[in-house]
Each structure stands twice: as C-alpha cells, then as structure tokens.
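Only a single protein chain was left out; the remaining protein chains are all shown in position.
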Amino acid sequence: MDPTQATREVFWNIEYTWLVYVLMVPTLAVFGWGFWLKIRRWRAGQPEVRFDRLGERMQLFLKNAVGQGRTIKRRYAGIFHTLVYTGFIVLFLATTVVAIHHDTPLHIMKGHFYLIFQSLTVDIFGLFVMVGVALAAIRRWISKPKLLVYTDEASWILVTIFVMALTGFMIEGWRIAVTDDPWAAWSPIGNLFALASDPLMSDAAMQTGHVAIWWFHLVVAFGWIAWVPFSKMSHVFTAPLNIFTANLDGYGGSLKTIDFETAERFGINHLGDFTWKDLLDFDACTECGRCTDVCPANTVGKSLSPRDIILDLQALMHKRGDTVLVSGNGDNGNGSGEVELLPIIDQKTAVSPEALFACTTCAACMEACPVHIEQMPKIVDARRYLVMEEADFPEGMMDMMNSLESRQHPFAGTQFSRVDWTEGLDIDVMAEMDDPHEAEVLMWVGCGGALVERNRNTVRATAKLLQKAGVKFAILGREESCTGDPARRVGNEFLFEMLAKGNVETMQRYGVRKVVTSCPHCFNSFRNEYPQFGGSYEVYHHSQFLDQLLESGRLDGNGAAVSSNGSSTITFHDPCYLGRHNGEYDAPRNLLAKLGDARQVEMERSRNTSFCCGGGGGMAFVDEPPDQRVNQERAQEAVDTGADVVAVGCPFCATMLDDGVNARRGDRDVKVKDVAELLWDAVGEPGQAAP
Amino acid sequence: MKLLVCLKQILDPDVPARDFQIDPAAKAARRGGANLVTNIFCENAVETALQFREAATAEVKITALCYGESSAEDCLRKAMAMTVDEACLVERDGNTNPDAAAVGRVLAAAIRRLEQDGGPFDAVLVGRESGDWGVGQTGGLLAEELGRPALGFVESLQPGNGGVTLRRQTDVGIEVAEAEPPFLVTITNNEDNVPRIPKTRDVMMSYRKPLQKLSLADLELDSEEIRTGSSIFEVEEIFIPADEVECELAEGDTLEERVDQLAKRIHQVVASIG
Partner (left out) sequence: MANVAVCVLGSLGYDRAAQGAAGAGRALAESVGGELHALVIGPASDNAVAALAAVADRVVIGANEALGDYQPEQALQAAQQLHAAGGGDYVAVLLSNDTYSQEIAPRLAHRLGGSSMADAAAIRADGDHLLAQRTAYGGKAISIYRLKKQPAVVWLRARGFEPAPEQGAPGDVTTVDLALDPPRIRITGREVAAQEGVRLEDAPVIVSGGRGLGGPEPFQELKKLANAIGAEQGASRAACDAGWVPPNWQVGYLCHQVAPELYIAIAISGASQHLLGMGDSKVVAAINTDADAPIFKHCSFGIVEDYKQVVPLLTEKLQSMAG
C-alpha cells in the first residue's frame, strides 16, 4: 500500500449526485437572501465611520475574532466554544477540499494530505464538535445558568449540529466497512463506527443505510445553512464583522455628540436613528449573557439587562425588517408611504425607562462582550431621548440637573463653596495670579472633591503632595464648573455641551495645557470628550501624577506605613472611569505599593473586570431601594478580602463605598480612603496630617 | 382662559453660608460668586399654571411677567422653556431693592397694559414669598392694586364648575375654595407642583417665543415716585447673626452634670422659638 496514493471516492454509493447541486442553489439563495435582508437593514442606519484604521482593525480581528480572545475568558464556555468553533473551521475546510478535488482538475485529496488532514484531523475535529456541543447541552439543559437565554432555537441549534456530526461519522463508518477501506485507521472515529457496525449489520444493510443517512445528512446540512442568517448562528458571520468594525477608542470616548441645530430628535427612540453599526450590533449578539452576568445593576436585582436590551432591539428590528426597512424619517424605503415609527423604549420590554435609568455606565458589559457589542452608549442614547424629549427621569437626577443648571455643580444644598477646602493652604487661583502661565499644571478639583465634606480631605492631600513635590500648580477656584459628566451620563447632552464649552473657554483664557484631577469622571471628560469641543489637554489622574512624582524622586514614599501600627492590608477598588474607560490600572497600585509595608490584596473582581461602586451614570444622585444597592454588593466584596483599608481613586467611589462599607463592615474597623490621603498619611511631615 | 404668572429673580438661596456676605452700603446681600435663579415659589406658580392648562378642556394661555434687571430674562426664558406661552419683562432701571408696594404698583400697571393689548387675565399667580428677603407682601398688595379677590398659600388650580377650584394649605389643614375669575392667588409648594425640567427642544424653542420688554416710562410710571413716593418700607439695617461654629461639648465630672448642661441649652433654644 502506497500512502502517496491514498484517497477515497467522492460520492461513493451515491446516485443522482446532480441533485446535490440542484439543492445547493436554493440553499445558497436563501442563505444569501437572509444576509442580504440583514445588510439592507443595517444600511438603513445612520452613517458612522468604522472602516478606517484597517491595521488596528485587523489586529483586533485576529485577536478577538480569529483568536477568540474574549470568548475564552470564561473557562467552560471558552472550552466548548473553541471545540465547536475550530471543528467547524476544519470541517468547512474539508468540505472545500472535497469540492476542489471533485469539481476542479486539482485532485488534491490524496496521499499524506488525505490521510493526515482529510482523514485524521477532520475526524478529531469532528469529535471536538460533538464533545463541544455535548458540553453546551449539559450547560443548557442540566446546569442551566442564569445568564443564558432559553429559546427553542438555541436547543435546535445544538441538536442539529450534533446530528450533522453524528451522521457524518455514520456515513464515513459504513463507507469504511463496506469498502474495507485500507486507510481506515486514519479515520479513527469513522473506523470505530465501522467496527461497531460490522458484526451487527450486513454490507447490504450498511449500504442502504449509507444512502439514506447520506441524503439525510445533506438535507440537514443544507437546511441548516439556509437557516443560519435567520438564527443566532448568524453570529458566525456577524460577530467577526462586528469585531472588525468595533470601537477602537476605548469606552471613555464612546458617546457621540449631537448637533442641536440640525437634529430632528435628541437621543434615540427609533431604530432608524441608530447608526448602521448599532444595528449590526443587534444582529451580532450571541446570546451568551455575559454582559448581563457582569452588570452591577442586574447583579443586585434591578431590571436592567444589557443582553435583553440588545435582544429586544434585535427582535424589534427583525419584526420591522423583513419587508420594511427601518428608516428614521418614517420612510419605508420603497418610497411607498409613511410607516409608523415603533418606539424602542417600551415599558413591556427590557428597554424600559426603569431599566435604562439603572445603568451606572460602568462599561462592564462592553468589556465582557465577546463580540464587542456596545451596549452602554445605546442606553445613554435612549436616556437622551427620555431626558431631552420627554423630560422623564428619576427624581434624584432632577435635583442634580437643576443644580447643574443654576449652580454648575450637582450637589444641591452643599454647605461649601469651591474654595473652602483651600483654607490654610496658600493655593494659587488662576484668576488672582499675575501670570497664570506660571502654573505648569491646573489642578482640577472637581465638584465631588470641593463640595462634599468627605472628599475635601482627598483634594487637600493632593494639593499638599503637589506642594511638597514643588509642583507649580494653580486651581480655577470659583471659575471651575462641573465638567458635565453627570449630565452627559444621564442623557442631558444639551447641559453637558453647555458646561463643556464654558470650561473649555475658561481654560483657554488661562492657556491651560496640563491638567491633574482626582476625579476619574473629570479625567475622562477632559481626556476623551473635551477634544470634541476644542479642548485638548495633557490629562493626569492624580494617582498617575503622584506615581510619576514618586518615580522621579520628587516625592519620597519609602519607609512610611499606612497606618500607625504599620500593618495595613489594602484593597484597591478600580474606578470604572479610570480603569475600564481609560485603561489605567497600574498607577494607583504602584502608588500603594510604595506605601511602606502595607499589604495589597485584590478583590475577586478587579482591574478590567472590576465591579462598579454604583455611583456612575448619575446613580450617585438616586436613592436605590435598600435591597438593590450596588455599593453594598461591592463593599461586601471589599470587606471580604479582609482588608482594613479600602483604597479608592474617585470621590464618587469614596462616598458610595463609605456608605456601603459602614453598612457591611460589622464590628471590624474598615476605612475607605483615597490613594492621595493614604500617600499623604505616609509622606506628610508630622503635624501636617490632612485635617 | 388666560393666566398670568409673576416671577422674581433672586440671589441663589442655596449659596453656602460661608459665602454669604452683606454689602453694608447697599444694605443687601453681596452677589459675590453666587448665581441668580428664579424664586422657587414663582417656579411652583409656573408649574401650577401649566398643570391647570393640562387639566383644562378649554384653551389656556399663560403669560409670565417679571419686574427685574435685564438678567431676569433668563427666568422668563426658563418659564417659556417650561412651556409658558409668552413673557414680559419690565426693566427695573437701577432701583435695586424696590419694596413690595413698588413692585405691586409696577406689576399692576404692567398687567393692565397687557390686558389692554390682549384681554383680561382670569387668574394672576404670585409666589407666596421670595427666597431672598422673604417678606411675602407682594401678592396681597398686587391683589389690592388690581382690585381682585385673592387667596393665599394655594397649591393647585383645577377647572371647576363655572369657575376655578383652588386647594390651599393652612395651619389647620387643606382648604378647598371656588373662585370666579378674575382673581389672584399666591402659590406655595407641595409635592405635586415641583417645577418640571424643560425638554431640551422646549429650551431651544423658548428663544423663539415672544418676550416683550417694557420700561417704566412705557407704563407711564414715574420711576422716582415709585422709588420714594409710594415706598412703604425700607431696610434700615441688615446683618449676619453671629453663628456658633465651634461645637461646645458638654463638660462636667458626672454624667448628670453634662446632661444637665445639654438640657439647659436645648431648653434655651426651644423656649426662644415660642
């Protein structure tokens, strides 16, 4: 036997092979039609540039589509998905090989290639598919985790894939048995079938069975292919496309501006007002549920579920999409008259106002999504509609916005002015300086720092550290206004724009180039959002700036301990707008590492999978029901680490966690402290403790 | 039906106590870094009027009127953003702190003038008092200037049979009244007339709504006479009461002594309230 001659007969035992080609035509037609419908729907969306920066896109594509970078982050699902995914690729290649071999003059299916790839590898990967599907089935039918969506469709997908793989092995096995294939050993699974069937069935029976199962296999496979665009299996194509066209700029800059002069509607309540990429997002969802699983609001029992928002919008789009294009201006696409615009915000669906206003804009969902769907910006888009078109929002947010409008800060009723915290600290105020350009950095204090009792310590500590390091800095004092972050997150883009423009103007007047701030929300606005309004600065979170000062030796943190007994255990809570939104996880940790002998422990959910304090997205201004508090969930996790100091880097985290930790710490002494406070405690001269 | 709501622009009452200063020459609070806002009871009045319009079957037109500096335009725009139909500003020309009688006379003249042009107002709504001086006399004085019956501390207006049904808060509870237009009410707050936040579209539209500006001369009023001749009161003196910032902790050797101290302090404050 010459292995170089090894091959097999295509269409062994099959007559009417022309029927295969005849059946293929409608199959591909339906398949194409299905995707054409999808594409047509997407194209009805608003324009958005997502085919730029091709190099970066390719990289992301290779990493997270081809390389399944995010999918494999969950162990169990990662394993079975990889088995099925790689299996499919190999089987698809194998089918292509057959086609080339049979329908072109290139008879490539022979020899070692035939044995090693077409026989052995394909068998193994076929087995992978079956094992993968079985694992998935165990999860879906037996362990039943909450994150899945339990549809018949999903079950049928598993069944059909399993059936296809199984029947594939059956026909391979019977072919081997009947033809006494000399290369049987190279197809171990098929061979197993052959060996099992041999004593039980006559050749004739196998031959008949083979024909029947062969056609059955073909019909299932073709039917399945035609079904792909209409089921969640379409993710096989939409997901890679979605990853390729993902937002490359980080979550911190993912909100769009609105042109108030020309916009027909502010915010989104109709599918047609979404961009094509948003519509593609809806079709790319794999129903994996990871977004909802990590969503803090969902975790504490609120009705918000980013997965269901995406899926309900997908359903809405499909409902309207089959014959009628979704079009923002009420046109049905054929020019044949008005269609009713269905609202996307609907009390009866996952896109209810109540759910929308539970979002902390933490972006955990976006980070978890294996296919880079952008849930949070859509939530904000819908909030915009509610806030700006309907003036419909929770009460606490109303006071906050009223205050922002008339006082340029969100803390109605504060007893402090913006400069009270500077008492006794000789700090330059831009407006009072002979030459404001002398200040190398602007220390942006932030409303949460200046106006909330608890955080005044943080800004004092930051200022004193800057002074100690000899940094020439100044503040804007009373000229500082809220950056507008809370307004933007709750959906009041109009108010945000007003505040942003005002601040950009003020900073322009003083020629500000470099900004350091202890508020990650301000940090994010300056870094990612102010450039949209003509304000570009070199922006530092105070942890970054202080870390640099330590690195460069301008500050000396060594030898000092965090607490008087010198044996603190610290756990750091990543602020969403510093971590996930802007990718800074290390600076605050570096800084803590330099605090003498304090020991750092990590919470289970940390860094990019950190769990929100509950204060983002305007939620710090809303009274949550006592049994649905995000901050307590997080505080519990912090307390459970055994740490006696919960370090924070955000004034909102500080107040949220203070409240949470006090509720959950029991008799233990656990303190919430900003990294700057801790650093000052460590390096401040005796008698200079921040009061 | 036509409603008229009077608005006052005031110094932000939420200015932190530490920032609050008196200008001895002007005998008034110093503006400092504080903002100017619409008096909250006036906003409650706007909201009450809007809710009346929403409840009414007949067409209701709402006008906002302010006697103030040119900066008070903001208040009127905000009222229009809340969907008041039109607004009128009577410019104050330097009379920085007119007394309630002066304000009443000017508003009455302006109302008569607006009525000449556009027909009578069925109801005039005025905030019960302002968040700055808080004297609370303007509504009553204006009612007299206009010769209208009036009711104070009203929290809602509802279309009634023939007239308007009013609900109001008194120290003995809620009272319901029937009023035949024309009349005047002063408005107080309750949980239902919290001023709405305007829709953004309405904010933008408010700049396209008519805002009429009148001077005292347009109203045939003599500003000097208004300032001094008809004035009924003026500020003689204003000062910030000495506040105790330091917390005095009860001291003493025994618990008995310390609690006794505390009791005396509490009693002192309670007794002074009367």
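We call the chains A and B, going by the order they appear; numbering starts again at 1 in every chain.
By definition in this document, a contact is a pair of C-beta atoms (placed from the backbone, for glycine too) under 8 Å apart; a residue touches a chain by one contact, two chains touch by 3 or more.
Remember, predicted model here, so these are calculated numbers, not experimental data.
Student: In the full assembly, spell out which visible chains the left-out chain is touching.
Tutor: A, B
Student: In the complete assembly, which of B:L7, B:A29, B:I187 or B:I226 touches the absent chain?
Tutor: Among B:L7, B:A29, B:I187 or B:I226, only B:A29 touches the chain that is not shown.
Student: Return the single residue from A:V452, A:L578, A:C613 or A:L679 that touches the missing chain.
Tutor: A:V452
Student: Of B:A17, B:A55 or B:A217, which residue touches the hidden chain?
Tutor: Going through B:A17, B:A55 or B:A217 one by one, B:A17 is the residue touching the chain not shown.
Student: Can you tell me which of B:N35, B:Q51 or B:Q137 touches the chain that was removed from the display?
Tutor: Reading the full complex, the residue touching the unseen chain is B:Q137.
Student: By the contact definition given up top, give the residues of subunit B that touch the hidden chain.
Tutor: Subunit B touches the chain not shown through residues 11, 13, 17, 20, 22, 29, 100-101, 104, 129, 131-137, 139-141, 143-145, 149-153, 166, 169-180, 183, 186, 231-241, 244, 247-250, 255-256, 258-267, 269-270, 272-274.
Student: Which subunit A residues would touch the chain omitted from the figure, given the whole complex?
Tutor: Considering the whole complex, subunit A reaches the absent chain at 395-396, 399, 411-415, 452-454, 623, 626, 655, 658-659, 662-663.
Just so we're on the same page, only the chains that are shown with their structure count from here on.
Student: Suppose each chain is reduced to the average of its Cα coordinates; what separation in Å results between subunit A and subunit B?
Tutor: 49
Student: In their shared complex, at which residues does subunit A touch subunit B?
Tutor: Spelled out, the residues of subunit A in touch with subunit B are 260, 266, 387-391, 393, 398, 401-403, 406-408, 412-417, 420, 478, 492-494.
Student: Provide the residue numbers of subunit B that touch subunit A in the complex, in ascending order.
Tutor: 12, 14, 16-19, 33, 35, 37, 194, 196-201, 203-204
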